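Sharing a structure with you now.
With one protein chain removed, the remaining protein chains of the complex are shown where they sit.
Let's look at subunit A:
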Amino acid sequence: MAEKRPAPRVGLFVTCLVDLFRPTVGFAAVKLLEDAGCTVEVPSAQTCCGQPAFNSGDRKTAQELARNTIAAFEGFDYVVVPSGSCGGQIKKHYPELLAEDPAWAARAQHLSARTYELVSFLADVLGVTDTGARYDGTITYHDSCSGLRELGVKEQPRRLLASVEGLTLNELPGAEVCCGFGGTFCVKYPDVSNRMVEAKTADIKGTQADTLLAGDMGCLLNMAGKLKREGSAIRVRHVAEVLAGVTDTPPIGEKG
């Protein structure tokens, strides 16, 4: 028998929106990681990855927050993020943000190399093929832009969802088209954003699914908010909740 390797030590980067709006996703992530044999820690020195500042042109604040995150997550084997957007910020943009900072460039690279979006980490790094969950329903899945195009998250959630007992996936036409969230975009250009999310919810309803899943809270709040405004009964959850079988919390935007 092969020698048992020590459990990978994983630091969970919770993300602001999970921390504030949906702790359930954080606990689902912890469960998925622990079930796959990881030791999970949540450094309390973490706050925001800095993406709102970065995308608003405030490079200096983005750099300060990047340094804070890097310092908070030193020493872990892996850093896992239940969001392609914040994950992309750390993995793709930190090295570029701090490239000219001699004290931090290498540390940014080091963190980048160890950072993964949750579902792709489970599937690609840990080799998880079945999370042992059950979900009775027909779901459809929206590919969040940053996860898809910055981190290559596409097949991994589908592969793992296929292992969930009782679950049927109806593919969403235009699954790779932006939902119109875009961080501050949705409040700076509410009418354009609305047109985009309207098109998205029309596609979602067309799939006849009873549940919408995605891997990013920003997109999920946007799509759930629109579906609820339109009076739709479609349930909206983060993909981690279904994969972990943590579905006792009411769906996003619904009362307990």
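One rule holds for everything that comes next: contacts are C-beta pairs under 8 Å (C-beta built on N, C-alpha and C of every residue); 3 or more make two chains touch, one makes a residue touch a chain; residues count from 1.
Assume contacts and distances are computed from a predicted model.
Taking the options "RNA polymerase sigma factor", "Imidazole glycerol phosphate synthase subunit HisF", "ABC transporter permease" or "L-lactate dehydrogenase complex protein LldF" in turn, only "L-lactate dehydrogenase complex protein LldF" matches the UniProt protein name of the chain that is not displayed.
Residue A:Ser146 is the one among A:Ser146, A:Thr211 or A:Thr247 that touches the chain not shown.
Which of A:Pro6, A:Gly57, A:Pro102 or A:Gly127 touches the hidden chain is settled by the complete complex: it is A:Gly57. From the set A:Gly11, A:Pro157 or A:Gly180, the residue in touch with the chain omitted from the display is A:Gly180, counting the whole complex.
The omitted chain makes contact with subunit A at the following residues, 14, 18-24, 26-27, 42, 44-48, 50, 52-59, 61, 64-65, 68, 72, 145-146, 149-150, 176-178, 180-197, 199, 221-222, 224-226, 228-229, 249-250, 252-256.
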